[in-house]
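One protein chain omitted, others in place.
Presenting chain A:
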Amino acid sequence: MDLIEFSIKTATIFVVFVLTLLIAMYSTWAERKVAGFIQDRMGPNRAGPGGLLQPLADAGKMFFKEDFIPALANKWLFIAGPCLAMLTALLASAVIPFGSTFRFDGHEVNLQGVESNIGILYVFGVVALGVYGIMVGGWASNNKFSLLGAIRAASQNISYEVAMGLSLIAILMMSSSLSLGEIVSQQHGGNWNIFYQPLGFIIFITCSFAECNRVPFDLPECETELVGGYHTEYGSMKLGFYLFAEYINMFVSSAIISVLYFGGYNYPGMDWVYTQLTDALGTQTGHNVATLIGTAVFFGKTLFFIFFYMWVRWTIPRFRYDQLMNLGWKKLIPLAIFNIIITGAAVLFLKPVITAWLN
């Protein structure tokens, strides 16, 4: 790998990192704004125009609070908890394809931190690690509520990961590739997976709600039962990191949903736009502008799903623990398996018929 390529990769990773943090930061603002609007309130509007400086104010407040560690807590694990949560949340955004490619001086740069041929596996691995942050923090707090919250988080994540993986298999059967870039480019134009996998999409989005510990599956931190759940003992910026990690996870899973089911940076009529732009601006600039439009479309989809997360949060009440487990094991997993069978049959029998008919 030569130096230019290396520096380009470093720059892309850095940009992805900053973007992730920025979006997560403003998700906290958007969450409060959306909550307010849905409840007929205004939401934060005092710090800066429209409350736009609210995330900075919140972060400032978090930093200046007392950084407290309980006497009987396991000190190092107590600190490691939020670090792990943050780390694993940030790792996942590396493989997300934000756009197609940039061209300059004969270089072609993927708008993707790392183009990995096992992208989706990587995301799964990292997301599965995410529960460690919660588990470690909850256990190290030496508090019954924290431990209960952590146990709930662990069991919930494990249960829903199964259904999530199974719903993904249907996608993989269609794409026959684990690479996120490959999966996106197969959904070229308006040929999105959601039209082939509506059931798989519903299972996947339900599971990603559970994986992100968002309402209606926010049992690990439910205030009514567990005080604060796994972060009962946390304060100051350590608590801030836990909450921030949740928002980063939300962004990552929204991005994954739009990549897997909504065609990522693809949009209907993109070929027409591409030829118009390359005709007007030349091959290089036209290509780059088309890529930027695709990236904007991708972020539009992602931000819509972040909004959807919030919308659902302020609509649906929390599930009871047994309902959560029943839904995961008795409904979603059989449905996901059924979906796999249907997809397999369609790929085997229906696809040749349809392609033959279309040709």
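Some observations on this one:
As a working rule, a residue touches a chain if its C-beta (ideal position, glycine included) is under 8 Å from a C-beta of that chain, and two chains touch if they have at least 3 such contacts; residues count from 1.
Note that contacts and distances are computed from a predicted model.
Only one of "NADH-quinone oxidoreductase subunit I", "L-lactate dehydrogenase complex protein LldG", "Imidazolonepropionase-like amidohydrolase" or "Tryptophan synthase beta chain" fits the UniProt record of the hidden chain, and that name is "NADH-quinone oxidoreductase subunit I".
The hidden chain makes contact, of the residues A:L21, A:L129, A:V162 or A:I202, with A:I202. Considering the whole complex, the residue from A:I38, A:I169 or A:M237 that touches the absent chain is A:I38.
From the set A:V114, A:M237, A:V312 or A:I342, the residue in touch with the chain omitted from the display is A:V312, counting the whole complex. For chain A, the list of residues touching the undisplayed chain reads 34, 37-42, 202, 311-312, 314-316.
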